[in-house]
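With one protein chain removed, the remaining protein chains of the complex are shown where they sit.
Presenting chain A:
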Amino acid sequence: MKVWDAIIIGGGHNGLVNACYLQRAGLDVLVVEKNDWVGGAATSRELAPGFLYSNCSYVCSLFRPEIMRDLELPRFGLQVIAYEGGAVFTRDGDYLANYRDHDAHRREFARFSKRDAEAYDRYARDVTRQCRFIQPLLMRTAPDPTSLRPRDLGELLYLGKKFAGLSAEEMALTLRFWTMSISEFLDEYFETDVIKANFALSGIIGTALGPMSPGTAYVLLHHYMGEVDGSVGAWGYARGGMGAVTKALAASFKASGGTIRTGAEVDHVLVGRGKARGVVLAGGEEVYCKLVVSNADVKRTFLKLVEEKELPDIFLRRVRNFKIRGSSGKVNIALDSLPEFPALPKDSPVYRGDMHFTDSVERMERAYDDWKAGRWSADPFLDMVIPTTLDPTMAPPGKHFMSCFVQYAPPKVNGREWTDADRDGFAESVIAQIADYSPGFRDRIVHMEVRTPREIEAEVGLTEGNIFQGELTFDQLLFNRPVPGYAQYRSPVGGLYICGSSTHPGGGVMGAPGRNAAADILRDLAKSTSHMSPAHDVI
């Protein structure tokens, strides 16, 4: 009877990162994945001949460079192509673009407001200051504030010192930043609606909150902490779609001797005498191991894969109450030619960046109102990219792949499950919006993949289709993520760990939760972590 050193449930990017680090530490690791492919929410699938889709996540920036280096991802084929910026189309036939060049950026803003154009420096300074505070925390296990273990005290002290290192003004700003709405935060710098909308979008992506909900300023920060190969704050396309990230991780894992079983859905975790002993697959097969690491979100892990009787009541209640609400969907479109946007000059770099049609914070908030009422937004917020403008590998020559991230989509429609008709109606709201700005758009569509929270939960396994495996609100961050007392990747069941985005530091294709979990597991096993690079210094 084979007993693996570790079984990772789910081959998403964090599961694979975790598996890679454990395997490289000398463990004998098995990844079990329910789908016939790995990748979780970072996949590229060919759903129409010649077209590779970035089915869920679609742009890359947050993935930690330390992990790329440790796991040799460039050697296994990962290449991220940075793109220029993007734009918000305005209803008056114009657009507001974001350019990488500082002065072009200012001139672009000055078309709308000279004042706001010159306010950008102070905004950028304040956001950068906050990023520099948070960034070093990403690659560290959050301390347990109730523990007296030297490591927790050390981490608490680190956190405290970092905070104490801020000026009084910065401390105030930090607390405001972590709790206020993105709309209010932007009001402190800008006066023009479209400019505020342009920044506000980073505060709502992936969250079941509106731009006027407290806590959304932090979500913006979360999206600002990335880089592409050292270009700080840049976003890019993984060549070959976001599946290229997990493809490289899987290749790295296998090269170090790891084993992946696809088409192997876990029915539940085998628990004996309070300790994880293995997993039972959907067909009834039992696979044994010394420890289990779940890449599934905290709700799926503890409410579906572990029997209730194995878990303390308070823990269960907190897991049930963990906010992991479906708020977004995805419409992926294969196009037989590049869509035209008459508002954009034909040579505009915006075609290669992210495009949006929501030109005011109020429209964003009203889109959220629909969500609260249990409907998908009649006038949705779209984050739309055409990666094939920079990556020729995703579509046949001359043809294009378009990814539309759509907000808001409720987990249930008017309290009932989504139907196919609902899904089609949701897709139509997206196509109609694009077609308003791009005449003839419908005629270019070759194939379309529409994913409401229903499809995302069913295929990817994310509860309610929440892309972050749980809201990034202050009550669910750091030592409170996912629940107090269990923020260090461990659980009430011995030998059962979690490594997905439900854990610190949260969602996005970052890899940090998977890496941090591996570090903690190796510490529990008294194994070396010398193959794990420490976080890059922030100086």
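Keep in mind that, in the parts below, a contact is a pair of C-beta atoms (placed from the backbone, for glycine too) under 8 Å apart; a residue touches a chain by one contact, two chains touch by 3 or more; residues count from 1.
Going forward, contacts and distances are computed from a predicted model.
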What protein name does the UniProt record of the undisplayed chain give, "Alpha-L-glutamate ligase-like protein", "Cation:proton antiporter", "ABC transporter substrate-binding protein" or "Aminomethyltransferase family protein"?
"Aminomethyltransferase family protein"
Just one of A:4, A:83, A:185 or A:437 touches the chain that is missing; which is it?
A:437
Kindly state which of the options A:81, A:153 or A:166 is in contact with the chain not pictured.
A:166
Tell me which residue among A:366, A:447 or A:536 touches the hidden chain in the full complex.
A:366
Which of these, A:45, A:129 or A:151, touches the one chain of the complex that we don't see?
A:129
Interface residues of chain A toward the undisplayed chain are 89-95, 97, 99, 101-104, 106-108, 111-112, 114-119, 121-122, 125, 128-129, 132, 165-167, 169-170, 189, 342-343, 345, 347-349, 360, 362-363, 366, 378-379, 433, 436-437
